[in-house]
Every structure is written in C-alpha cells, then in structure tokens.
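The structure under discussion is supplied below as structure tokens; questions concerning it will follow.
Every protein chain of the complex appears in place save one, which is left out.
Naming follows writing order (A, B and C), and every chain is counted from residue 1.
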Amino acid sequence: MTKVGFIGVGRIGQTIAYSTVMDGFVDEVFFYDIINELPEKFEHEMRHAMATRGIKTEIVATNSLGDVKGADIIVITAGRPRKPGMSRRDLFLENARVMRDLASQLPKGNPNAVYVMVTNPVDMMASVFQRFSGRTTISTGDQVETMRMRSFIAKRLGVPVREVEGFVGGEHGEDAVVLWGTVRVRGEPFREEGLSRREVEEYVKMIPDEIVRTLGATTWGPGTIIKDVIRSVALNEGRVMSIAFPREFQGEVIHVSEPVVVGRSIGPSLAPLLAEEDRRRLEEATGKLIEVFRANLKYLVPEERSLSPSRAM
Amino acid sequence: MTKVGFIGVGRIGQTIAYSTVMDGFVDEVFFYDIINELPEKFEHEMRHAMATRGIKTEIVATNSLGDVKGADIIVITAGRPRKPGMSRRDLFLENARVMRDLASQLPKGNPNAVYVMVTNPVDMMASVFQRFSGRTTISTGDQVETMRMRSFIAKRLGVPVREVEGFVGGEHGEDAVVLWGTVRVRGEPFREEGLSRREVEEYVKMIPDEIVRTLGATTWGPGTIIKDVIRSVALNEGRVMSIAFPREFQGEVIHVSEPVVVGRSIGPSLAPLLAEEDRRRLEEATGKLIEVFRANLKYLVPEERSLSPSRAM
Amino acid sequence: MTKVGFIGVGRIGQTIAYSTVMDGFVDEVFFYDIINELPEKFEHEMRHAMATRGIKTEIVATNSLGDVKGADIIVITAGRPRKPGMSRRDLFLENARVMRDLASQLPKGNPNAVYVMVTNPVDMMASVFQRFSGRTTISTGDQVETMRMRSFIAKRLGVPVREVEGFVGGEHGEDAVVLWGTVRVRGEPFREEGLSRREVEEYVKMIPDEIVRTLGATTWGPGTIIKDVIRSVALNEGRVMSIAFPREFQGEVIHVSEPVVVGRSIGPSLAPLLAEEDRRRLEEATGKLIEVFRANLKYLVPEERSLSPSRAM
Partner (left out) sequence: MTKVGFIGVGRIGQTIAYSTVMDGFVDEVFFYDIINELPEKFEHEMRHAMATRGIKTEIVATNSLGDVKGADIIVITAGRPRKPGMSRRDLFLENARVMRDLASQLPKGNPNAVYVMVTNPVDMMASVFQRFSGRTTISTGDQVETMRMRSFIAKRLGVPVREVEGFVGGEHGEDAVVLWGTVRVRGEPFREEGLSRREVEEYVKMIPDEIVRTLGATTWGPGTIIKDVIRSVALNEGRVMSIAFPREFQGEVIHVSEPVVVGRSIGPSLAPLLAEEDRRRLEEATGKLIEVFRANLKYLVPEERSLSPSRAM
C-alpha cells in the first residue's frame, strides 16, 4: 500500500495530487485543507476523473489533520503565497508558523513518512519543518528550475528536451545557480553557440513571474515535476534530481538543492562529484542561505521558547 | 503524426490539453486563444512539465487561428461561461456567434479533422458548428454525466468504480437522463437497495454547481473524461461512450447524447439496442432539445441571412 | 482488488501474463500449470521484471488448481497444441477433456469470474467449458484476426494502423470472415485500390502458419491482443472487440465471434447493427460451427453420461 498525503489542496496542491493519482502508482491519498468543503469537492472531481480510467485509488478528504494517518509520503503546499507589498520576511514568518504547527501534529500519525515541502520559501520551510518535526524533509527545491533550464535550451537550440542534461542548484528562486559543469546538449558539454549562459540564467530567473502575470500561477510545470519527485520515491526509481535534503552546516540543519539520488531513501548527493567551480557556487549559495535563515529564525525564536526542536535529525 | 488543436486554452482548455499531452499519444498540439500571451505562457508551463517526462510533443502556441493547420482533432472550448443574471438564450447567442466565426475559419486548414465541442451549451454549440462548417462535430455531451453517475454509485455502494456500468444520455446538463436499463453493479442490474434512482439523478444534476461554488469551476473531471474521448478517437480504441454526434431529426441536424462507439470513426450508435424505456426517454429529450434549439436559432437567423450552411452533412 | 488467474503458463500463457502484469492494472495473479516448477520459476522471472518497474502485484504460483481462488478473470491456455498428423477431432477431444476437468474444479473457488478461453480450437473449447461449468465463458476468437487484418491493410496502404477500422468474425482460424461492411481506412469505406479483399483474406488465413514456421509459435501478437481483452474487462473500458460470447442457437450454447462491447459485463453484441451481407456471413459461420461442434461432441458424449452440464447458462 502506497499512501500519499496532500496537506493543502489549493491550486498547486490539486495539480500535484491530480498528476500523482493519474500516474497510477498510489493506493490511497489524503486531501487535507483548512478550507471547508474544499477537500471534499476536490474528491468529487477526482472521482469523476478516475472513473473514466478505471483507477481505484482510495481517497480520504478531510478538514481534520488527524485523519491523515500512515502515509509514506506527505506533500506540503499549505501556507500563503507572497502578496504584493509583503516582505520576504513576513512571508517567512507567516508560513513558518504554519510549518511549526504542522510539525507538531503530523509526525505522530505518520512517523515513517518522507515529508516533501512545496510551500515557499521552500528551502527554509523544509528546514523549519525538519527542525520542529525531526523527520526527514526534502525541499523540491531546484528540480523545477532544472527542468525550466533544460526546456529553454532545448527550444532555443531546436533539440528534443531529452537531449539536454544538467542541473540547477542552490536556493530555489532568484538565487538559483546553473551548474554549468553538468550541462550537456546531445551528449556534448554546453557551448555558447547561438545561446549564451546569461540568456539561460535570465530565463530561469524571469519565467515564473511571466507565467504568473498571464496565467495567475505556475501549476502545470511544478505540479508535474514535483509529482515525478514523489514517483521516484514511491517506485524507488533512483533518478538523480536537484532537490534539497537536510544536512548540517555550521551547526544548523539546512536545505540547499544539489543533484541527489531520489529513491526510497534520499541520497547520496552527487555534490562531491561536481566540477570545482560548481561546488564553489553551491557553497556560496549555502553560505548566503544560512545567513538569511538565521536572521529570519530570530523572529520566530521568541515564540519558540517553550517549543524546542522535537528531536535531532 | 497525430495532431490536436485546442481552440481556447482557458482553465478547462488547459486541463484537457495537459491531460492529453501527458498521456503521450499526440505528436503535435496547437494552443490557440484570443487572449494575448496566454497560449505562449501556457506553452512554457507545458514544456517544463514535458521535460521531466521526456515527452517531445511539438507545440504551436498562437493568437492567430490561421496557424492551426492539418489537425486530426480540434477541441473547442472557446466562448464564455454563463454568468449570474445571464439568460440561457443570451449564453446561446453569444457563443453561437463564436462558433459561427470559428466554423468559417477552421475547416479550410483542417478539412479532415473531427471537431470536438466542449463550449456550453455544448450540444447546441455542436449543432451550430456543424451547421456552419459542414464538418463532423461531436459534443462531449453526457460522457461527463456518465462518469459522475458511475462514481457516485461506486462510492455510495462501496464498490470500485470499475464495477459500475451504464450511461447517462439526452441533453448535457440538468435535463440529462440516466439510462437505467444500462446500469449494472458488479455485473447485476441496478437495484434500489441502499440507494435510490432519485438520489443518483439528483447527484448528477446538482454536483457540478456544488463543485463550482467551492472550486470556481469543474476542471479535473471533465478535463480527464474529454481527454479520454480524444484518446479513443486518436488511438482508435473503439470505446462506447455517451457522446452526441450529428443526426438528422425532423429536418434539423442536432446533437443528443447516447451510447456510441468512439474510434477513428464515430458510430454506430447503440441506441437501437437499448431497452424500450430508455429509447423513449432519449426521444423525449431529443424532442425537447430540438424545440429549444429552433427557438434559439431564430435569434441567430436574422444575422445569418447571407450565410448559408456551408454544405450538407 | 483485481485478481486474474492464468491456467497454463506455457509460452502463450506466459506472454499474456507478462503483458498483463506489466500493464499495471492487476493486484494479484495466479500462475497455475501441471508442469512441476514451471509456475514457480516463471514467478521468479516475473519478480525480477517487476522489481525494475516498482510493480507490486501479488503472485501465487502453484501446481494445485485449488490454490486459484477468488479470481475476477480466469485465462485458460492449458491443453495441447495441434501436432503434425493429429486430426482436428483428436485435438478437440484431447483438449475438451482438459476443459471438462477444469470446469469441474475452477468454478467452486471462482464463482464470479469471467472465463477467457485461449486454448484451441478456441470457440468450441469455450462452449465446452461453458457447458460443463455453467459460467460465463468468452472466446478471444477473432480479435486476433481483427488486428492482423488491420495491421496488414495499414502496412500495405502505408497508413498508421490507427487509421484502419473494422472486424473479422465467425470462427477463429481458417474459416474466419472479414466483415467488409465494417472496414474503413482513414474514415472511408474500404475500396479495392492497390489492395484486394482477397489479399487481405489470404493474409489473415496464412500468416499464423508462416509465423509458426519461423518463430515456433505465435506469441507476441495474440499475447498482447488477449491482454487487451482482459484489460477492457478489468478496467471496464467498454471497447468493441470481435470476441465470442455464449449464445443459444438451435438449442445449443455456442461461441461465434462478432463485434461485442467488452467491459465489466460482456455485451451487447453489435451484430444487429451490421450490414446485411455481414450478418449473413456470420450466420453461415454459425451454422457450420454448430455442425462441427455437434459432430465432435458425440465423441465426448459417451464419457459424459454420468456428468451432466452443471447448470443452465
């Protein structure tokens, strides 16, 4: 029995859940949301979709977190999106509180689950959840950027996307770094012929906002890519993906994306095998991230007094 | 080469297109919409999704109808949804004008396409498009209601949805009729034990509005079900589905849903094989529909003068 | 839980079983054979194959028929192939005895299964099994010939096989008849341009022997086609296929292939919707078959005395 819990079934949560169920590899799913009737009505939609394919995944739709039990994988999309005028710190604080709350409730019923963070800022949210839950938490991190990078190069150079390899790492979002030593086209190292590194980096940075401006949100891309992360865990496929898994750095457990083997277990990381230049850029990203994380954590700390991290990693 | 055109890539159009491309049976798709940048940004999202799966479907994203060429199947979702305060007739007129317009432009570049209507009121829009284009047009009609009916019975009786058979026919929407002679559970005719016919009929009628109220629109259910209609045509699967295909009735070509073999060709209809009671109800539905259709057509006629139907079916 | 039993896991049984398990729609399979260690060693092979795909179908491998229990579908390939010098009647008698034996043992543990006959002569074996078991038995009949016909026309006319529709019916084997009224290419009725009806009929008749001469047996074609019959039942797909299901004719329950809706339930037949010429040819085939069946049955009858058919259909 493969069981997957979806904590939050707003637009991105629904897209991941739909993509997951349609792929046929799960036996039971949980749809949880704090919004009344939302999980239940989404269940109806899913049942209609499953009927035409003969899919028989069990569905538990609920507004009660306690109903999510015995999951192998928990996908967290709960929280708020960043709104105009909202500072990054405000976003951090607001969603960090949600994570702290989820971290105090979910592990009891789902002690062996792999927790997959999707809520933004995704890397720090993964670290917060890990801190308060003590459970293995991964951030889907830069696997989305990785696929955006590949698809852009493929389109611009007119090759099938299967012919483009390589990874984006570091922080999810604007500070992501293309690991150029890993990028290959038709099996050959990337050369700036007809397409510059800068253009690729620009695309990865700018495209999410452009999509959001027209479509209101990014859903199909991240939804499918994150589904494939879930699939690689659930079927033990062992694909190498650029996600963030917990590691200790300067005494802090943090999440930074790098190429990692994703199977029933997460790891090992392929970072030691990267070119020196790529390793250096990953370290820089890590250094920056930890600084921001600590700064943000300070604001969470006063509230945190009575709550100590539930267990070491 | 299997080519599918999507005329309209709003929410439902996107869901059908996503589901279609991910299913892996198409070589090329066209995303058309009148909204600027919408097809293009949707293309980006789709490319990101395709990258993770290694899918290499060609995409043409365009605001120009003339770019949609050589399609085998054209899926029409363009038009307006019904808004509060809008009469059914107003909706008919507004979308009928869209169809008349599309009918004058699409067939030239896509002479051999099967046209699949999704825009509401779907059955009449199929008839309008057929009238002005002279091309084989099907309405996805009651296949959506069919799957809703099966999924409801399955859930209420606690059986896998694969164990429920049967069809809903007639008009798409509130006047759809459950063809009870076709309904079977675990291979046995439906009996009102623990679940009444009335409850089933109520569910089919009410559930779309309930979903819309909470989720804003019905997408996952119809999107997947309509994708399967497209798939059955594209792969020549020959599945029996409750869709509406053109037939002459009292001198008018109209669309009413009934169980039909859906393959490379559409048909034959299984209506002659239905129980008498079911056939009678389908005829009633047809009679009602033709009346409403004629009444609505009258308002379209004055504009229509100069435009005669382009060719007989 | 979808459970499928394979009675006989020789070469064709293995191919069907492999194709079925890899398609991912079954939860449990039974591998039965009278040959010692054969089911067990095949189980090992299947487990190795399932490991790479993350498939977790349960397998019961056994030499004891009593271990096959609670199946939804039972696929029978047990029996002997026809050997040089063996008359058709000898083949009938030998395999009919196997069926009579299976019919006395399988239904008790599998009362609700659909029985799918593959052993030759397949139509008569289905009738024999039905006669002695009283259970719904279908013969995969001419669905194999149907696909051979389509693939030949496709190759010869240079069109994708998806573009060829139509069915072969009547008896499985040399006396199968192409139902020409159903054959369409690119949506148009078959015309003898560049390819004659005779050539098509010859191909369908001759190709199995030609394959057997070089490859030793026909496996990949029938294996996949029969898997799709199983799939259409298991997932309630409702595809129209040319298989034989039981019907009474001149007081005898016999099996003749005609286009039939294959879902959780088998039927209805589309025979009443066929062109007159096609219907006539099917009737002729039925007449011939019943004669041969009766003649063969006579030789089984003396042994049959004490054994009366277990229950009416």
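Note that in this section contacts are C-beta pairs under 8 Å (C-beta built on N, C-alpha and C of every residue); 3 or more make two chains touch, one makes a residue touch a chain.
Predicted model only: the values in this text are computed from it and were never measured.
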Using the definition of touch stated at the top, determine which of C:3, C:162 or C:281 touches the missing chain. C:162
In the whole complex, not just what's shown, which of A:69, A:88, A:162 or A:279 touches the removed chain? A:162
Of the residues C:64, C:87 or C:214, which one touches the chain left out of the display? C:214
Can you work out which residue in A:210, A:237 or A:252 touches the chain that's missing from view? A:237
Across the whole complex, the chain not displayed is touched by chain C residues 14, 18-19, 22, 37-38, 40-42, 44-56, 143-144, 147-148, 150-152, 154-155, 160-162, 207, 210-211, 213-215, 218-225, 228
Residues from chain B at the interface with the omitted partner, ascending: 24-25, 53-54, 234-237
Had the left-out chain been drawn, it would touch chain A at residues 2, 112, 161-165, 184, 186-187, 234-241, 261, 263-265, 268, 270, 272-273
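Methods note: only the chains that are shown with their structure count from here on.
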Strictly by count of touching C-beta pairs, the top pair is A-B
Check each residue of chain C and list the ones that touch at least two other chains. 234-237
